[in-house]
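Below: one structure, written as structure tokens.
With one protein chain held back, the other chains of the complex are shown just where they sit.
A, B and C label the chains in the order they appear, each numbered from 1.
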Amino acid sequence: MSQQFASDNYAGICPEAWQAMQQANEGSLTAYGEDEWTTRAANAFRTLFETDCEVFFAFNGTAANSLALAALCQSYNSVICSSFAHVETDECGAPEFFSNGSKLLVARTENAKLTPQDVRTLATCRTDIHYPKPRAVTITQPTETGELYTIEEISALSATCRELGLRLHMDGSRFANACAALGCTPADMTWKAGVDVLCFGGTKNGMAVGEAILFFDHALAEGFDYRCKQAGQLASKMRFLSAPWVGLLESGAWLRNGAYGNSCALRLAHAVRDVPGLELMFPVQSNAVFLRAPEKVFIALQERGWRFYTFIGGGARFMFAWDADPARVDELAADLAACSV
Amino acid sequence: MSQQFASDNYAGICPEAWQAMQQANEGSLTAYGEDEWTTRAANAFRTLFETDCEVFFAFNGTAANSLALAALCQSYNSVICSSFAHVETDECGAPEFFSNGSKLLVARTENAKLTPQDVRTLATCRTDIHYPKPRAVTITQPTETGELYTIEEISALSATCRELGLRLHMDGSRFANACAALGCTPADMTWKAGVDVLCFGGTKNGMAVGEAILFFDHALAEGFDYRCKQAGQLASKMRFLSAPWVGLLESGAWLRNGAYGNSCALRLAHAVRDVPGLELMFPVQSNAVFLRAPEKVFIALQERGWRFYTFIGGGARFMFAWDADPARVDELAADLAACSV
Amino acid sequence: MSQQFASDNYAGICPEAWQAMQQANEGSLTAYGEDEWTTRAANAFRTLFETDCEVFFAFNGTAANSLALAALCQSYNSVICSSFAHVETDECGAPEFFSNGSKLLVARTENAKLTPQDVRTLATCRTDIHYPKPRAVTITQPTETGELYTIEEISALSATCRELGLRLHMDGSRFANACAALGCTPADMTWKAGVDVLCFGGTKNGMAVGEAILFFDHALAEGFDYRCKQAGQLASKMRFLSAPWVGLLESGAWLRNGAYGNSCALRLAHAVRDVPGLELMFPVQSNAVFLRAPEKVFIALQERGWRFYTFIGGGARFMFAWDADPARVDELAADLAACSV
Partner (left out) sequence: MSQQFASDNYAGICPEAWQAMQQANEGSLTAYGEDEWTTRAANAFRTLFETDCEVFFAFNGTAANSLALAALCQSYNSVICSSFAHVETDECGAPEFFSNGSKLLVARTENAKLTPQDVRTLATCRTDIHYPKPRAVTITQPTETGELYTIEEISALSATCRELGLRLHMDGSRFANACAALGCTPADMTWKAGVDVLCFGGTKNGMAVGEAILFFDHALAEGFDYRCKQAGQLASKMRFLSAPWVGLLESGAWLRNGAYGNSCALRLAHAVRDVPGLELMFPVQSNAVFLRAPEKVFIALQERGWRFYTFIGGGARFMFAWDADPARVDELAADLAACSV
């Protein structure tokens, strides 16, 4: 099919990840992560994050997030999140499944970004035994609407978490996009700002499959290797999950891919900004563009072969990955303009 | 490192799987299995098995087995297996985790192959409410010791299962080796012999990652797509899990790889059969060779750089994948002979 | 302490339940429900409900509700409920725990009563695999605000459930109060109106401990005895859970207790209806009275030694059990009036 921007999961494997897989495919190698590629990938994360964090690899984001939250919580604990959070809206109850019942306490706000006040309200509204005890907060960076928490906002959230005895988890399925957009170091956006656990997305960053889970507090990682194994997230041929990370991280492609996706989002946003009837639903801060338009515009757009989702607020979502073709972005912009007449 | 035969997980991706991934990597494609590669892979399974089965893809064997068993059982049910079964010995409690508590009832026999009598004994020894109610039987084909159930043996097991109200699951992490060795069709060894659910191993067959779960009884597959999603086993870029299957199945490589691994096992077995002090622990019926030898032989072998596991009965295990180098097999045979002097 | 109306759990064991326990305490009896009291209690339910339902006994309402919902759902299913529902607000994640992850889909309405439209909206808003598949609806009769579903309303809900492939569960922790208030038969309010499973509350009806779970569809009860056992809900000395039911049901005390609690609620409501500044938050339809009043009224009331909860909408809740002393109800009314001056 012609390139579509319905999801950044529509993209394939980027060259740097591919080449690393190709190299890793030479010869026989020890299984279950006892190989040099896996060690090298973990070390690449430690170098990138400028800290001796604990690094684990899982197959997908649903598992990575759920395992990380399960490591923070007991079954009777709860996790505070936004009503836009992927863990709440698109993981089919995975967090509850992996944790054996931890409830998500959902901030019913207009905005996808949690505030310290949201956290405080949800964490303190019930203190009796009949309601799950809050234990973790999860934020998505960038959010499901493509918005960014500033480092100050993350720090403010983590300060509230510390005060209330909560742990802070970051769902970074598009972490690279956030780093590129904020222009900060991975360390700045995570452990230096008080994040305890990060799920760093590899799939949307250009890999075939695979996410990394980074614990900045070693104590929280205790037994996490067993947890991954039991939950069906330990790859036997681990090198094919870890080598692509070597390819992405050592070459810098992880950040270039993120920056490139972001630039395509801006390109589209810029191209359609003056089209009458089209409206940006959220500020374009990473690789997503959400457009509000009359229903007929969307119908016309679909008739021209474009695919997109409208599950957030009824607007059209366009996501850009490492492989976005600028000409195709421009085509989309032109079609959007044409359909809006 | 020089090629090792400690595990068939040490092998990389075979050419047919690799090429399919390469082809699948061209352009953007719909996510979560709504793509043509996934449809084509599922259909390739249906063709191969000569039946309209339900086909699902998971990341690894632990998850595939556990999800399949969870689909057959409620938490208060139990699963009958051999004491050699991978689900019992090497999945870190995954079956219990995915099913929320289904207990494994383990046949404590000398042999890795379950018999109808084993099943009957375990299924009927307790019928009170204080003990989990048996609901499924799982067999590994070939077994963890490399042995094969004949089609008659599978049929006899399934007849006992039917009689006792049990479902029959086959852990086929090396299913291709079994097919090659028995020289029968996949259909003969599974649904025609009464198997309800098969986990068909892709990783050991030459893929980077991925297993297929085939339900021959459609009713058992109800909701299984949701089950996979919730358990963190739905790949967003599913094409990279499904395309390699297309490569393996359509080309016939799946069977060639299996046959080749088997032949290497026989090559080794043949080469060392007259070495004094060495003894085959189990008949060599698939791609595994288990050797009993004095401790000092193993030490000497390790000193020559060979890696192997001794977790089954203290013998040395050697496993052969699609990539086994015959010269290296011969080297192993020679070293075994030399160390046994 | 002087009698309080903060909760109908503050009451003790009513005479009819007590006497039955006393009789059951004579001599030795078979354990785990294989005794005549348990058979007799189950039959008393079948007589009362005019149908051959399946009857089980559990220790408390949290377990009864959660086990019933777990019997209806797989882990990837969801349960539709009101935002006022006890399963959502006061069971500490028990439904998610017992079901291994079934999510509650909460109707965020002003009213504690679910409507067919609420059910339809929640059941159909998402049909993709990334969101738990709705499988059950739970209603509380009377609701946590003391309101009643009419039989027509229940029938309308069950019709919607049938249409959408959902099962209907009734949390009847105060089922007796509902029967007494509606003046209908237990059959009318349950299976004749399309309820699939009922949790009938014994504790609030005058027992020390114990709830009954009634399945009107036998197929849904399959394995439920094992489910109870595994979940720690099978009493060894079962007679002490079942005999009180014999005492309540055979004597008609169950209904008298319900009617009496209701009458006390009306007595209070009547007595304070003209007190300026006091306002009924919800129609008084069972044994609960919710009063809205200025903060200072509540403070004054507490100073006079009254205990009450304000967790629903900030109003004061008063609940009346079989043991409510009319003089004490009148005292409360008088103090409410005095504090409102």
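By definition in this document, a residue touches a chain if its C-beta (ideal position, glycine included) is under 8 Å from a C-beta of that chain, and two chains touch if they have at least 3 such contacts.
Since the model is a prediction, treat every value here as computed from it, not as a measurement.
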{"item": "Residue of B:Glu96, B:Asp171, B:Asp196 or B:Asp323 touching the missing chain in the full complex", "value": "B:Glu96"}
{"item": "Among C:Ala159, C:Val209, C:Leu266 or C:Leu280, the residue in touch with the chain that has been omitted", "value": "C:Val209"}
{"item": "Among C:Ala20, C:Val55, C:Ala71 or C:Cys92, residue touching the chain not depicted", "value": "C:Cys92"}
{"item": "Touching the absent chain when the full complex is considered, from B:Gln3, B:Ser28, B:Ser78 or B:Gln233", "value": "B:Ser78"}
{"item": "Positions on subunit B contacted by the hidden chain, ascending", "value": "75-76, 78, 89-94, 96-98, 100-103, 108, 129-132"}
{"item": "Residue ranges of subunit C at the interface with the undisplayed chain", "value": "1, 3-4, 6-7, 9-13, 18, 21, 24-32, 58-64, 66-67, 91-94, 97-98, 100, 203-204, 208-209, 226, 229-237, 239-241, 307, 321, 323"}
{"item": "Absent chain, residues of subunit A that touch it", "value": "32, 74-77, 100-101, 129-130, 132-133, 223, 225-227, 229-230, 234"}
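Methods note: only the chains that are shown with their structure count from here on.
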{"item": "Count of contact steps on the shortest path from subunit A to subunit C", "value": "1"}
{"item": "Central chain (distance from its CA mean to the mean of all protein CA atoms)", "value": "A"}
{"item": "Intercentroid distance (Cα basis), subunit C paired with subunit A, Å", "value": "42"}
{"item": "Rounded Å distance between subunit A and subunit B, as computed from the means of their C-alpha atoms", "value": "33"}
{"item": "Chain centre separation (subunit B, subunit C; CA means) in Å", "value": "49"}
{"item": "Multi-chain contact sites of subunit B, meaning residues that touch two or more partners", "value": "32, 100, 226, 229-230, 234"}
